[in-house]
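With one protein chain removed, the remaining protein chains of the complex are shown where they sit.
What follows is subunit A.
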Amino acid sequence: MGAQAEIKILICQGTGGISAGARKVESEFRKVLDEKGIQAVVGKRCDVINTGCRGLCANDVLVDIVDPELGRVTYDFVQPEEVAQIIDEHIVKRSPIEKRKAKPYYNTFVDSQMRIVMSGCGQIDPESLQAYLEEDGFKAIEKCVKEMKPADVIDEVKKSGLRGRGGGGFPTGMKWSFCAASQGKQKYLICNADEGDPGAFMDRSVLEGDPYCIIEGMMIAAYAIGCTKGYVYVRAEYPLAIDRLQKALDVCYQKNYLGHNIQGWGFDFDLIIKKGAGAFVCGEETALMASIEGERGMPRPRPPFPAVKGLWAKPTNINNVETFANVRHIINKGADWYGSLGTDTTKGTKIFAVTGKVKHTGLVEVPAGMTVRSVIYDVCGGIANNRKFKAVQAGGPSGGCIPSEVLDTPVDYDSLIKAGAMMGSGGLVVMDETTCMVDVARFFLTFTRDESCGKCVPCRIGLKVMLDILERITEGRGQAGDIETLLEMGSTIKKASLCGLGQTAPNPILSTIRYFRHEYEAHINDKRCPSNCCKELLLWQVVEDKCVKCGACFKACPSDAIVWEKGQIAYLDKEKCTKCKSCYDACRFMAIE
């Protein structure tokens, strides 16, 4: 019998998987396999492997059983109680349990993607160096140091067309060449894993699911730039990512994949983790460096650019997690291969975090240039609860809303900006007819106002004033001229702010006014919220001719404020109602307003 496992049981243990109970499922698998002495029973080795997230956390716990003869079978929503049955029927009797298998949409979800950056996530044990080596791990850095000069590496990355995935989309090879050209013996390399953008979690998944690929990407960059010291700045809200990355770093030091004279290649590189402490603005590169230095994370004007004067006043290069994760594939498979993927101006793939009112929320990696429509409908199954699509918010607090008219926008840097949104870090929040666009704008502004570091006046005061106006509008106290004021202030703040936070903070407002001006007008002129979302403007009643008497509202109400009996139209008792909106969300027929 070979040392290789013949049957692999892959259990999803990203943050999503673990919170759905993956650890219990894992220990149940181990226990039952042990009790049965499974190897003797089936004559095969049978390994339980904990993997990172495979992108569909909403269906966790996901378990794949990979058997050389039966192929790969995925079970979703696995509970510990079901483990014994799965082992018995699938592994012992060798007949997969048809009705427990993940439904066909799971395969659609997986097959309609192109996984390069996330190729290891959900497939390999993120804590095993061996598993990474089997996936050609550290082959790319070996190729770099043995066969390529630093300048060749930079050329290759330039040729590939890779652009930074942290939001701005700056060409990575070019950025590296600036830092490489800087004078100075000590240079620094930073991986930006702050991921402050609410609604995006791809960096976390890559760190949790394939930490070695980040390490290798950084090694390649360090070699190219001529730098020996690196930091990974991870937000502290990501304890599992920090833990897995730290383990990987420890192993790399033990096995001399980090440290002095790595693998005898004559190349040194040290890498440590710095934990963030909960400030969105620290994702901005100059603020991030101040934070590493132990200061308040406040942006400073550029120039001098980090490539010239960065961390500890030394030349510094900073890239996003996903950017680094692309690098080894470019070296292994070549710039031409990479350049053949995606569109003219955006090469390769992009990971999107698709959330909100969509059927299958999750992380999807698709070639750049796929349309937004295709991502939402083909990959993620369309809108949940049979509701109507209204808009998708792309790019987080810096981005904007894309309405249905422009759903065929391809996902690449330039097309998204033309549509009034932004790639940002790749959050796509899907909104249906129950989402109020004024409220969404108010939400993002609340966020950016809270997170503004306060250094510049337009950002500190301007955002506050805009927020006050939006709050007034959502409370039914909007005035004529409010929209014009918002537009004017928005463009001023964009021009006058020091860092990207202020420069982009008005985008959510500007884009919602651009496409949904009528919703603003309804709030201001008619004191009405067309999506029945803004509390103060809700009537709190059941529309009798829309009600189909299903009782969903009755079950959802925690305050017994809904009167309903089978076959009866529901009635809402305003006295008892606490305005929690549970009934509104539960009603699929828009019968409550």
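Please note the rule applied: a contact is a pair of C-beta atoms (placed from the backbone, for glycine too) under 8 Å apart; a residue touches a chain by one contact, two chains touch by 3 or more; residues count from 1.
To be clear about the criterion, contacts and distances are computed from a predicted model.
Of "Protein arginine kinase", "NADH dehydrogenase subunit E", "Cell division protein FtsW (Lipid II flippase)" or "AIM24 family protein", only "NADH dehydrogenase subunit E" is the UniProt protein name of the chain excluded from the display. The chain that is not drawn here is touched, among residues A:35, A:81, A:250 or A:295, by A:295. Among A:25, A:406 or A:431, only A:431 touches the chain left out of the display. Against the chain not displayed here, subunit A makes contact via residues 15-16, 18-20, 56-58, 195-201, 204, 236-238, 274-280, 291-297, 312, 353, 355-357, 361-363, 393, 396, 427, 429-431, 435, 440, 443-444, 447, 450-454, 556, 558, 578, 580-582, 585.
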